[in-house]
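A single protein chain has been omitted from the complex, and every remaining protein chain is retained in its original position.
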Amino acid sequence: MSEGTAPNAAPVPTGAVPRRRHRQGRAVPYLLILPAFLLAALIILWPLATITNISLHDVNRFGQLRGFSGMANFSELWRDPDFIATLWRTLIWTVGVVGGTLILSVPIALVLNRDFHGRALARVIIMLPWSVSVTMTAVVWRWALNGESGMLNSALRAGGVTDTNIVWLASAATAFPIQIGIGILVSIPFTVTVFLAGLSSVPEDIYEAASLEGASDWQQLRTITLPMLRPFITLAVVLNVIYVFNSFPIIWVLTQGGPANTTDILVTYLYKLAFRFGQMGQAAGVSIIMFAILMAFTLLYVRLVAKNEAQS
Amino acid sequence: MSLKMRRTIIAWALMGPVAVVILFPFAVMLITALKPADEVLEPHWWPRNPQWSNFVAMWKATNFGPALINSLLVSGISTLLAVAVSVPAAYALARMPFRGKGAFRQFLLISQMLSPIVLVLGLFQLVVTLGLLDSKLSIILVYAAFAIAFATWLLQSYFTTIPRDLEEAAWIEGASRATAIRTVFLPLALPAVAVTCIFTFVQAWNEFVLALTLLRSQESYTLPIQIFSLVAGRYTIEWNYVMAAALVATVPVAIVFAVMQRHLVRGLASGAVK
Partner (left out) sequence: MKKISCLASGIALAAVASMAQAGDVRISVTEYSSKTGPYFQKMAKQFEEANPDIKINVEVTPWDVMLQKLTTDIAGNANADLAIIGTRWLLDFVEQDIAEPLDGYIDDEFRGRFIETFLSPSVMDDKIYGLPVAASARAMYYNKSLFEQAGIDAPPETWDELKEDAKKISDLGDGIAGYGLQGKEIETDVYFYYPMWSYGGNILNDDGTSGFGSEAAIQAATMYKSLIDEGLTQDGPTAYSREDVQNLFKQGKVGMMISAPFLANQIKEEAPDLQYGITAIPAGPDGDRGTYGVTDSIIMFGNSENKDEAWKFLDYLFTQEPRSEFTLGEGFLPVNKAVSEEPAFTENEDLKAFAKVLPDARFAPVVNGWEEIADVASSALQRVYLGQATPEEALSRAAEEANRILGK
């Protein structure tokens, strides 16, 4: 690269680069993003193309193409009542986990942002679920939720909460809420971290000024803290929706979508189609539909947030 | 009572229930890990006859050592790779105007939307085409690729908070742009780079589905699949070993969190989210 001297000594306004440099180095930003782009494109776009191709073909159970079939895999899916039910349940799952995570994470972050005795310890505890793979967390919970030899029942009995063993995973009425709860638990560390970051970017003097003007804690929260947190909440919503919507281990390990498909979500349904029933074409179709739903959601949500921000 | 004392009581009253639920599975792991084989199925809490030797036996029975080394290698190298490609990309996004910036950002977001399990078939075929089946390099590449989006986002939002003036002052003194980046910018960016490393490392450390598909032989297994293979469809499951293994696999990451949590938050606190 040419040894560059800035053409003038005046501070350059943010976002602009000295003109001469700009012309010479037009390729530079592209060179800088190239490695990241190539690696991500290779690993993500190639498989996406494969999946799209499979979804449009008649394939055998080993993923070997047997002939073009157009939209047949998709129309087969729409005819399956289990698929439609699963679609709705995925919505409940995603809204439940992401909503629950947000509702818990905001106050937790607020508490952890203030100084108190043992705060470092509390922060580490909140981070802990992150240190175990979600699959293992699910395995541990399955073990703990066992009706007869599960330690949750024995803990509840010892604590006097119940005096009979509850068979948590016997029906969706108890199993699904528990799965959502575990989903919330493993999403909290990431979300709280994002919110703590947001809170620490709020300058202290704003609060001091507000206090001087006699604003109560509650008013400060509503008028200063939450608005400042908004971009972080947007980020947490988008990323959590993507992760939770695609999350496989909790439901698979605890119930495999059962009993009688009443806890299936799209990912577990896809897994069964692909690797148990050998319906590769339909499974690829589900992948594409899931991808489309997430795309639509993200675009819509980001646009909505942008519009709201422009208004306020 | 001091103000801080009162805050402490309120804080722990609020945090208490959450902490209990979070710690519960860890307690289950520890206690089950300590039970001898004939007590494992009994739901009582404290084992009558705690067997600390289970940890030693587990280490041997589960082939823990090699898997631990694999996990460290895979997570470490993929983190380095992800950061190495994300730092320049984030620098370009934060500092340089260029056509297609928005498109590149969107591409990164899209790359987050595909869950590994959705892509598993295609990924596998890609890895076979590259001739990397059962090579640790395959999951290193894949982990790095999946980490790029988040790493780039994190880095670029931190980079925008580093004042441009400092770099420009260096140019005026005759330094080339590359030198300015090396001597002025990178040292300031280090906290964000460190945090990005932690995030990426933890993701790779815990990843499961891809490792299961792309690694073939026990010699290349990482910890999550090594542990999972103890419970998946065996006719008999040695729960005490499983829990001991899960717990030990947690320790390194938990320590990193304990040491780094302050930096974690600071690294994320990068002013505005872009």
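Order of writing sets the chain letters: A and B. Residues in each chain are counted from 1.
In this section, contacts are C-beta pairs under 8 Å (C-beta built on N, C-alpha and C of every residue); 3 or more make two chains touch, one makes a residue touch a chain.
What you are looking at is a predicted structure, and each value in this text was computed from that prediction instead of being measured.
Peer 1: Name every shown chain in contact with the chain that has been left out of the document.
Peer 2: Every shown chain touched by the left-out chain: A, B.
Peer 1: In the whole complex, not just what's shown, which of A:V167, A:I206 or A:M228 touches the removed chain?
Peer 2: Of the listed residues, the one touching the omitted chain is A:V167.
Peer 1: For the chain left out of this view, which of B:L14, B:L137 or B:A194 touches it?
Peer 2: The single option touching the absent chain is B:L137.
Peer 1: Which listed residue, B:S53, B:T183 or B:Q218, touches the chain dropped from view?
Peer 2: Touching the chain that is not displayed is residue B:Q218.
Peer 1: Going by the touch rule given at the top, which residues of subunit B touch the chain that is not shown?
Peer 2: Looking at subunit B, the ones touching the missing chain are residues 37-38, 40-42, 61, 84-85, 120-121, 124-125, 127-128, 130-135, 137, 212-213, 216-218, 228-238.
Peer 1: For review purposes, identify every residue of subunit A that touches the missing chain, sorted by number.
Peer 2: Residue positions of subunit A that touch the missing chain: 31, 34-35, 38, 60-64, 146-149, 165, 167-171, 175, 255-256, 258-261, 271-272, 274-280.
Note that only the chains that are shown with their structure count from here on.
Peer 1: I'd like the Å distance between the centres of subunit A and subunit B, where a centre is the mean of that chain's Cα atoms.
Peer 2: 15
Peer 1: Any idea which subunit A residues touch subunit B in the complex?
Peer 2: So the residues of subunit A in touch with subunit B come to 1-6, 9, 11-12, 14-17, 21-22, 26, 28-33, 35-37, 39-44, 46-51, 54, 63, 104, 107-108, 111, 114-120, 122-137, 139-141, 143-144, 148-155, 158, 185, 188, 193-194, 196-198, 200-201, 231-232, 234-235, 238-239, 242, 246-249, 267, 270-271, 274, 280, 284, 287, 290-291, 294-295, 298.
Peer 1: Any idea which subunit B residues touch subunit A in the complex?
Peer 2: Where subunit B meets subunit A, its residues are 4-5, 7-8, 10-12, 14-15, 18-19, 21-29, 31-32, 41-45, 81, 84-86, 88-89, 91-93, 95-98, 101, 104, 107-115, 117-119, 121-123, 125-126, 141-142, 144-146, 148-150, 152, 164-165, 168, 171-172, 174, 176-178, 202, 205-209, 224, 227-228, 231, 239, 242-243, 246, 249-250, 253-254, 257-258, 261-262, 264-273.
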